[in-house]
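Note that one protein chain of the assembly has been removed; the remaining protein chains are unaltered in position.
Order as written gives the chain letters A and B; numbering starts at 1 within each chain.
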Amino acid sequence: MKNDQNTIIRYTPSERANHWVSAITFILLALSGLALFHPAFYPLTQFFGGGVWTRILHPFIGIVMAISFSIMFSSFRQLNVMTPADREWLGHVREIAAGNERNMPESGKFNGGQKVVFRLMVSCMVLLILSGIVIWRSYFAFMFPRAVIRLSSVVHAVSATIMIAVIMFHIYAGIWTKESIDAMLYGRVRRAWAKQHHAAWFRQMTGGK
Amino acid sequence: MASLAPTFGRGAMTNHWVDIKNADVILVMGGNAAEAHPCGFKWVTEAKAHNHATFIVIDPRFTRSAAVADIYAPLRTGTDIAFLGGLINYLLSHDKIQHEYVKAYTNAAFIVKDGYSFDDGLFSGYDGATHKYDKSTWAYEVGPDGFAKVDETLQNPRCVMQLLTQHFSRYTPDVVSNICGTPKDLFLKVCDTIATTSAPDRTMTILYALGWTQHSVGSQMIRTAAMAQLLLGNVGMAGGGVNALRGHSNIQGLTDLGLLSNLLPGYLTLPDEKEPDFKGFIAKRALKPLRPGQMSYWQNYEKFHVSLMKTWFGKAAAKENDWCYDWLPKLDKVYDVLMAFELMHQGKLNGYFCQGFNPLGSIPNKAKLIDGLSKLKYLVVIDPLATETSCFWENHGEYNDVDPSKIQTEVIRLPSTCFAEENGSLTNSGRWLQWHYKGAPPPGDAKPDADIMAGIFLKLKELYQKEGGAFPDPILNLSWDYKIPRSPAPEELAMEYNGKALADLIDPKDKTKTILKKGQQLDGFAQLMDDGSTACGCWIYAGAWTEKGNMMARRDNSDPSGLGNTLNWAFAWPANRRVLYNRASCDLSGKPWDPKRKLIYWDGSKWTGADVPDFKPDIEPGNSMNPFIMQPEGVGRLFGLDKMAEGPFPEHYEPFETPIDTNPLHPKVISNPAARVFKNDMEAFGKSKDYPYAATTYRITEHFHFWTKHTRLAAILQPEQFIEIGEELAKEKGINAGDRVKVWSNRGFIKAMAVVTKRIKPLQVNGKTVHHVGIPIHWGFKGIAKSGFLANTLTPFVGDANTQTPEFKSFLVNIEKDRR
Partner (left out) sequence: MALQSLDITRRSATTIPSPSQRQTPEVAKLIDISKCIGCKACQVACMEWNDTRDVVGTNHGVLDNPMDLSENSWTVMRYAEVQTDRGLEWLIRKDGCMHCANPGCLKSCPAPGAIVQYSNGIVDFHEENCIGCGYCITGCPFNIPRLSNKDSKVYKCTLCSDRVAVGLEPACVKTCPTGAIVFGTKEDMLHHAEGRIADLKSRGFADAGIYDPKGVGGTHVMYVLQHADRPALYCGLPKDPSIGAMVGLWKGAAKPLASFALAAGALGAFLHYVTKGPNKVSEEIEKEFENEK
C-alpha cells in the first residue's frame, strides 16, 4: 500500500515485525502443542522433525513467543484501556456480528472486542508461561511437587485451548473485516477503513478530515 | 567348633540348612542369619510359613533378622552366657527339660570327681601366674572297671545334674537382666517360648555365627547353647540342633581339611613337643569307651592317621618308621594367627605366606599388624584381589598412613582364580560337599591355588635335590603322582581325599570275598585300615568319590520323607549323614520321639529311615550303646570335662573391655581367666572412663567381607563406610544422621558416616546406661567402593581361650562428630 494521503499509519514496522514473530511462534506452538495434546494431532510432530524434536522445540519456541508477546504487550497496553464507549460497543456486539454497524459507538485504535481479545491473550499467555515452566521436565519440573505439576498440566492445556480459540477468532476477525490485514502487512490503512471501523482513532489521527 | 566337639563329639553344624524348615522355634543369637546368610535364611521363612514356627532374635541391635522375628530381645554385647545361663536355670527350675532324653543321652547322671569345685568365678585348679588351669579335677569318678560312675537317680550331689543345677542357680532373671540389660519380661517371654520345645514333639534350632565365636568366651557361649539344647532334647532331632552358620562358602571345608596350625585333615591333630612317641600319640587320641558298650569311634584313630600318612608319603610311610611320625612337626605352642602376628611384631617371624586371606582387614589392631608386616623380609600374597594386606606398604592418606620408604618388606603377589573359575567342591555349613564346575576362564595370569602351590613345591623340591638341606625328607618323599605335576586337577585331589585301597581289601567276615581291589576308591571310612593297606587324605570325606563316581556332583533332590534329607543330593560327611546324632531322635526303644519327624527308626532288624543312621546299623535298641558315638561315654556332655580352657561349665565373664568395669557375679574375676593376652596388648586395652561405649563389629548383607567392595554392584548398594548409633546417643553427642563421625579406641581411630537409628537402644546394665556403637567392617583402602578405614584399627588383640578367635564383637570406643 502506497504511502499516500489516502492512507494513515496504523502499525510501525517494528510493531508489525514483532506481531508476526508472535504469530508465527504461536502457530508453531499451537501445532506442536496440539500434537502432544491429543493423539489425533500427533502426526503434526512431523513438522518439527518427530516427537522428540517437538518436545524439545516447543518450550523454546514458547520462550521466543513469551518475549515477543511481552514486547507487544508493553507497546499496546495503554491503547487497550477499556473505556465506557468500549463497554457500550461490547453491548452491541451482536449487531456488528450480524453485519449491522449502524448503532455501534465510535471506537478508538482498538475497539471493545479487540480489547477483550487482548485481555484474554495476556491472561492466557501469563498462565501458559507459568504453567509451561512448571511442566518443562528437562529443566524445571523436578523443582515442583507432583500436585503442582498436575495442576499446571491442566492449566496449560485449558489456557492453550482458550488461547487458540481466541487467536482463531482474532484471525477470523482479520479475514472478515476486509482490509484490516493490510494494517499488519503494510502498516497503513485506508482513511475510509479507519473512519468506518475506528472513527475515534481516525479523528484523533487526522483531526476529522 | 571348639565347643560343639567337646559337647556332642563333632565340631560341625549338627543339622543342615534345609532341616531348619522342620523347627518349631528358631533362635537366632550370636548371629544375624538374615543379614549374613540370606540364602540359607529362606529355610527360616519356610519354617514360619509351613510349620508355624516362632522366630526369636536376640542381639544388641534390632537386625534385619529381627525385622522378620516374632520376638526380639536386646542384650548387651558379650553377655550371651549370662542370658543362656539364665535360660538353663529357667528350664531346670521350671522343670522344662525332656527328662527321659536328659537321663539317657547326656552325662547328667555321671558322677564328677572329688576335688572339682567352682568358687567366686574360678574353677578348681587355677594358676594365676600362667593364667592356666590344672584340669585334673574336671573329670568323672572312674570305677575299678575303668568306666565312669553314674547315678541313674540323679540325686547324688556330685552328679552332673546336681552340679549343673547348683552352678546355674545364680543366673536368676534379675541377675540376667542386670548383666545383659534385657528387660526381665522379655527375657522370661523368650524362656517361656523356648521351654515349649522340651516336649518330645517340638524342637528348636539355634542358628549362630561369628556373633558367638568372636568373643574372648565365644566357645563357651556356644557350649551354653548346646547344653540348653541337650536339656530340651533337641539334639539329633529334625529341626533341632546347634547350627553354626559358616561365613565363607567353604570355611567348613577349611576346618574339615585341617587348615589350622594345630590340625591335620579330618580333625586329626598334630602332636605337641611332649609327644615324641607314636604309640603314645595314638593312645592319647584313640579313646577307649568310658561306659560299657559304647562305640567311642575315635578308637579307630590310628586307621585315620595311618591312611593319611600313606596318602602323603606313599611307600615312604611304613610300619617300621611309625608311618613317618618323626616327619610331623611337634608343636611347642599353637601357631594361630594372633600368635603369628605377635611373633612378627617381636621380629621372630620374618616370612609370611598369605593365601586367600586378608589379615590386615581380618585381624585386630591394625597398627600392630602394619608394624609386624613391615618387619618381614618377604610377604607372599596369593589372592584374586589386590587386598589391603598386599598393599599394606602403600600410603592412602588417613586410611593407611604409612611411609613406604621406611618399609623394606618384599611383597610378592600371585594372582589366583576365583571359585567360579575352576572345578571343585565347596563344603557348606551343613557339611555338604557340593561339586561345582568352572564357569569362566580366569583373567590374565591368574592360576588356580593348586597350581601355584605345586609350582612352589616343585621348585623347593628341586632346590632340596640340588642343594640338600637340614631336613629334606618330607619334601623329597611327599607323594606327588598327579598327571600334570605342575597342575594337580581338582578331580585328582578329590579322589585323593576320598582315599583308595593300596592292596586288595578282604572282607573280615568272609575271607573269600574281596571288598575292594587294589587301586579302587574307598566306599567310606569304615574300610580304612591301620596296616598301610589304605590311603585316605581326609577320613571324614571318605565316600565323596567312590568307584561309583563323584558323589559330590549328585543332583537328585527327591525327598521322600519331606524332611529335606535329600540323600542323593551331593555328599554330606560323615558317611552322607544329614542330621548328626540322629539316633537321639528316637527313644531308648528305637521309636521316634515325634512320629512327624521320623529321621531313623529300628525296623526290627536294623536302623533305617530318611537319613543315614548315625549309629551302628545293627545294634538293637535297649543295648547300652548311646547316640553320641564319637564320645567315649556315648552321651552328650552337660559337664564338659577338661575339653575347654576355662571350665567344664560355662561361666559369664565380661569382655576384656567392659563398659561396667566389673563382673556383677564375681568382681574379682572380671574377664576370662584362661585367655591368652600378650604383654603389650594388655596395655592396649581401654577403660570405660575414656571409652564409655560398647562397640561391636559386624557384616552387612550388601557386602561380603573385604571382597565385594571390589565389585561394582555391591559397591552401588553400600558405597561408603558408616557406623550405627542409637537416637539417644546421637542426641547426647549432637550427631545427626549423615554426619561424619570419628570413632576411636585405645588402639586407633576410624571416621565414617553416622547412621542414627531406633534399632539400637541404650540398655540399663548394673545401674549404668550402656550405649552400643555398631561398626560394619567392609571398607578399606582398596576397591571401587569409597575408600574407608579398616574397622580392625579399633579392635582388641585378644582371642577366645580355646580357638584364639579374636574378640571383634565386644570392645570399647568413644565417638564424636568429626570436625574437619
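Here is the rule we use: a contact is a pair of C-beta atoms (placed from the backbone, for glycine too) under 8 Å apart; a residue touches a chain by one contact, two chains touch by 3 or more.
Since this is a predicted model, take the numbers as computed values, not measurements.
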Option touching the unshown chain, where B:Pro38, B:Pro595 or B:Gly622 are the choices: B:Pro38
Listed residues B:Ala5, B:Val68 or B:Leu154, member touching the removed chain: B:Val68
Touching the absent chain when the full complex is considered, from A:Ala23, A:Leu36 or A:Val93: A:Leu36
Residue ranges of chain A at the interface with the undisplayed chain: 6, 35-40, 42, 45, 50-52, 54-56, 96-99, 101, 135, 137-138, 141, 146-147, 149-151, 153-154, 157-158, 161, 164-165, 168-169, 172, 175-179, 190-193, 195-197, 209
Interface residues of chain B (partner: the chain not displayed): 34-35, 38-39, 41-42, 44-46, 48-49, 52, 62, 64-68, 70, 72, 700-702, 712-722, 736-739, 753-759, 784-786
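The working rule: only the chains that are shown with their structure count from here on.
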Chain centre separation in whole Å, for chain B relative to chain A (CA means): 84
